[in-house]
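A single protein chain has been omitted from the complex, and every remaining protein chain is retained in its original position.
For subunit A:
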Amino acid sequence: MAEMTLAKALNASLRRSLAHDDRVLIMGEDIGTLGGVFRVTDGLKAEFGGDRVMDMPLAESGILGMAVGLAFKGFRPVVEIQFDGFIYPAFDQIVTQVAKLHYRTRGNVRMPITIRVPFGGGIGAVEHHSESPEAYFAHTAGLRVVTCSTPQDAHTLLQQAIWCDDPVLFFEPKRRYWTKGEVDEDALDRDDVLPMGSARVVVPGSDVTLVTYGPLVATAIDAAAAAAAGSGGGDADTVSIEVIDLRSLAPVDVDTVVASVAKTGRLVIAHEAQRTGGIGADLAAELTDRCFYHLEAAPQRVTGFDIPYPASRHEEHFLPDLDRILDAVDRTMGRRPALYAGAVL
């Protein structure tokens, strides 16, 4: 075990993957000599050479299209998209080619491409540097979508994504890059390691299930602690929140969420991404379908608003925080009025 930041854990994970299989290639803008704008690939070019860790010309579609050709040739490319908001030029290659080639070729051609994307806000950045585009990719058949929230998961899940024979969008919570945690670098060798597609119960609880992923997992843990402490009104004032980190957004480990909601009867879903068509909308529909008779209250979503990501001086209001999460928890508990009470005439 070693303590390291989430960014360092990703770096260690990439190093391990490069050492393990010489078909693994790292591609991206500024990822070689500079080591990436977040330094996630720091030192890898020096260690593995410019043929394994390749600085790319500045064209995201070009990079993904090149990765497709390399995958045809039997390589296992790991692509870094510098910021979430820069992935859109590559959207065509990802959706029309990366996602569909295995299906189109009836399984003859594999696309084991990992696309790393620093995502989410909270760092006071300019436009296009704080977005959460995961739902576009979760909606696209043929892709897998994974996020991490801890250094250990960053280390484990990224390796699992790279070994996966399907294309994986790997979303990294950029405002948590500097979060430190203990990392067992040999975790993958253990028998009890969860598969990449599994959700994780982070905090056990009994009253409300709070589902989130990526950067908001830490916020959810804080919310659970605050709810457990109550507001000073004694036991009747506290709420026991079960926090689930989805980790995999496509496919979602619905069974883990179902088991929790069957127990708690209440569901709150939180993500930074806009609400409409989001991961939360789909999960609310799935859970309503599967846990209808267990639900004590309508599932609640705590999300970014349906506006473009705002200027950084607005982002503290745009991003779901502890108070907005607890507000939703209170509504499922009947402690605050339901948002749409009386709306149906």
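The working rule: a residue touches a chain if its C-beta (ideal position, glycine included) is under 8 Å from a C-beta of that chain, and two chains touch if they have at least 3 such contacts; residues count from 1.
Just so it is clear, contacts and distances are computed from a predicted model.
Peer 1: Of the candidate names "Pyruvate dehydrogenase E1 component alpha subunit", "Transcription initiation protein", "Biotin-independent malonate decarboxylase subunit beta" or "Oxidoreductase", which one corresponds to the UniProt protein name of the undepicted chain?
Peer 2: "Pyruvate dehydrogenase E1 component alpha subunit"
Peer 1: In the full complex, which of A:59, A:285, A:311 or A:338 touches the chain missing from this view?
Peer 2: A:59
Peer 1: Just to verify: which one of A:230, A:251 or A:334 makes contact with the chain not shown?
Peer 2: A:251
Peer 1: List the residues of subunit A that touch the chain left out of this view.
Peer 2: These residues of subunit A touch the chain that is not shown: 25, 51, 56-57, 59, 61-62, 64-75, 89, 92-93, 96-97, 100, 102-110, 112, 141-142, 144, 164-166, 197, 250-254.
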